[in-house]
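Got a structure for you, written out below as C-alpha cells; questions coming shortly.
Note that one protein chain is taken out, while the other chains of the complex remain in position.
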Amino acid sequence: MKPGLTVGETLRAHGVTRRGFLKYCAAVTSLMALPPSSLKAVAAALEAARRPSVIWLSFQECTGCTESLTRSADASIEELIFNAISLDYHHTLQAASGAAAEAAREQAMHDNYGNYLLVVDGSIPMADAGYSTIAGISNRDMLLETAAGAAAIVSVGTCAAFGGIPAARPNPTGAVPVSELITDKPIINVPGCPPIPVVITGVLVQYLTFGLPDLDAQGRPLAFYGQSIHDRCYRRPFYDKGLFADSFDDEGAKKGWCLYKLGCRGPTTYNACATAKWNNGTSFPIESGHPCLGCSEPDFWDAGSFYHALSTPTEAIGEAAVYAAGGGLLVGAAVGAAHQRRKRKAVDSHRKVSLDDIDEGAAK
Amino acid sequence: MDKAGAIAIEIEPAAITTGNVLPLLHELQHALLRFQIDGSEHCIDVNSLPLSEQDHRQLESVLGRGEVHARLQALGDSEITETRIPGIWRVVHANAEGAVVGRFLEVTACPSILKTQQPDITDGIAHLQRLIDELPGADQ
Partner (left out) sequence: MSESEFLLLVRGPLFTLATVILVGGMLVRIAEILFMGRRKSLAEARGSEASGGFRVMLSRSVPDAGTFQRSGFTIISGYVFHIGLFVVIFLFVPHILVFERAIGLSWPGLPSNIIDATTVITLIAMLTLLIHRIVDPVRRMLSGFQDYWVWLVTALPLITGYLAFHRVGVSAGWMLGVHILSVELLMITFPFTSLSHAFTLWMSRWYNGAVSGYRGIR
C-alpha cells in the first residue's frame, strides 16, 4: 500500500514497459468508448494519476459483483488496476478479519480523509438495522460514517445503484439504494446484475484518469451506459426487417433472428453488453439466444414478465375486456330498455287532436 | 442423452451482415488520400463499430495481409500487420489470457507502438551498462 506513487510509477515498478502501458491505454480508451485520438490524453492522465485509497463496503448483496470483478482480475491487464489502486478494505477479499479488519478500515479513512474512493455493492435494509450488519455495525451506520470522508462513491451493481433484487416487491427488508441515503457526495452508479467486469474496472480507471465521468439521468457513466442494447445489437437488421424468433430454439432462433417476441428488454436497457460483451468479449445473452433481462435498469425485477414482449400490457387485459363487454352489454340493454319504456309511455299518452282543441286554441 | 445434449449445436454462425463494412472501407480510403497529401494519420477503433462475425471475416479478406508482420509481447501478444494496402495497418491487442482487448486499423507509415519508446531507452541504457560491467575485462 503506497498511496504516494502514481499509477505510472506503480506499473513501472511491476516491470511493465512503456509499450505494455500504451497497449493497456489503447484497450482502456476503446473500452471507455473514446475515439483513438484520445489515447495520448488517456496515457498522460493515467500515468500521472495518484493511487487513491479505496474502501469497498459490501451490504445486502449476493457477492456477484465482487465475483464479476475478481474474474476480470484473472486477466493480467485488469489485475494491474488492483495494483494501481490501493484496496484498503474489502471484507470478502482481504486477509484480515474481525477487529483487525475494522481497524484497517478506520486507519485508511483517517489517513486519507476527504480523498478516498468508497465503493459499495449491495442494498441497505432500512426496515430493521439487524437484517444486515458487519462486525455488529448496521449497514446504514457504516455507510453514513464511511461516506462522510469519501471523495466520491461508486455504487457497483443494481442493488447498490437502484435497490436490485432485495428491493423487488414486496421489499421485506426495506432495501434502499445508496443514493437514497447519501445526498451530499458525488455518486457514480454502475448497475448491472452483475455489471460487466471490464465496465467496473473501466469506471475506476476513468475516475483515476479524468475524475468524475459524465453521468446520465440515472447517475450512470455515459461512456458505458450511454447507448441502449438495442442500438448496438448485432441482431438489429432482423428487427428492422421484421424477422423474429417465436420460441426458444425454433427455426428463427437458430438463424439468429431478433428476440423481441421472447421478451427482450434491449430497447429500453442501457448497458455495454452489446459492445464490451462478457467473459472477455466472448458473448452476451442475446448472442447466446436469450432475451435481455434489462438488469441495469431500476425495478427490472418488477417490470412485468421477462418473456413477454415490451409492447404488451402486463396485466390480463383479455379477461378485463370480457368483463367490460359483459358489463357494457347489461348497461346498454338497460339503457335501451329505458328508452323503449319512455317511447311506449309517449305513445300511450298520445292524445289525438279533436275539433274542440282546435277551437279552444283559436279562441285564445 | 439429457435434454441439454439433445439441442443441436450450430457450428457455422449465421451469416448476418450489418452493411457497415463498405462505409468503413470508404473511411479508410479517404484517410489514405489525406495521408498521401499531408501525412496526417488516422486510427479507427474497430471494436467500437457494430460489426457481425461475417462483417469481420469480410473485412479481413478485403484488407488481407501485406509484407510486414510483427508480434509484440508485452502484457500478452499483440499482432501488428500491414494489410495488402500499404499504409493501412491492422493492430490487434490481446491480454495474457489470449482474449482480444483492442482492435484497430491505423493509416500510418508505421504504428507508433512498434517504435521504441523513450522511457524504455532510459532503462535500456542502464541495463546495457550493467551487462557491459558484468563482462570479463570490463573494468579496462
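In order of appearance the chains are A and B, and numbering begins at 1 in each one.
Operating definition for what follows: contacts are C-beta pairs under 8 Å (C-beta built on N, C-alpha and C of every residue); 3 or more make two chains touch, one makes a residue touch a chain.
On a predicted model such as this, the values are computed, not experimentally measured, just so you know.
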Shown chains touched by the chain that is not drawn here
A
Contact residue for the chain not shown (choose from A:Ser38, A:Asn115 or A:Thr268):
A:Thr268
Of A:Gly15, A:Gly136, A:Gly318 or A:Gly361, which residue touches the hidden chain?
A:Gly318
Touching the absent chain when the full complex is considered, from A:Ala44, A:Ala333 or A:Ile358:
A:Ala333
Among A:His14, A:Lys40 or A:Lys241, the residue in touch with the chain that has been omitted:
A:Lys241
When the complex is taken as a whole, what residues of chain A touch the one chain not shown?
217, 228, 230-231, 239-242, 244, 260-261, 267-268, 270, 297-300, 302-304, 308-318, 320-321, 323-325, 327-333, 335-337, 339-340
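Here is the rule we use: only the chains that are shown with their structure count from here on.
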Rounded to a whole Å, what is the gap between the Cα centroids of chain A and chain B?
33
Which positions of chain B touch chain A when the two form their complex?
7, 10, 13-14, 16-19, 43-45, 47-48, 50-52, 72, 74-76, 78, 91, 93, 95-97, 99-102, 104, 112-113, 117-120
Hey, which residues of chain A end up touching chain B in the complex?
12, 16-20, 22-24, 26-27, 29-31, 33, 35-37, 39, 74-78, 232-238, 249, 254-256, 274-275, 280-282
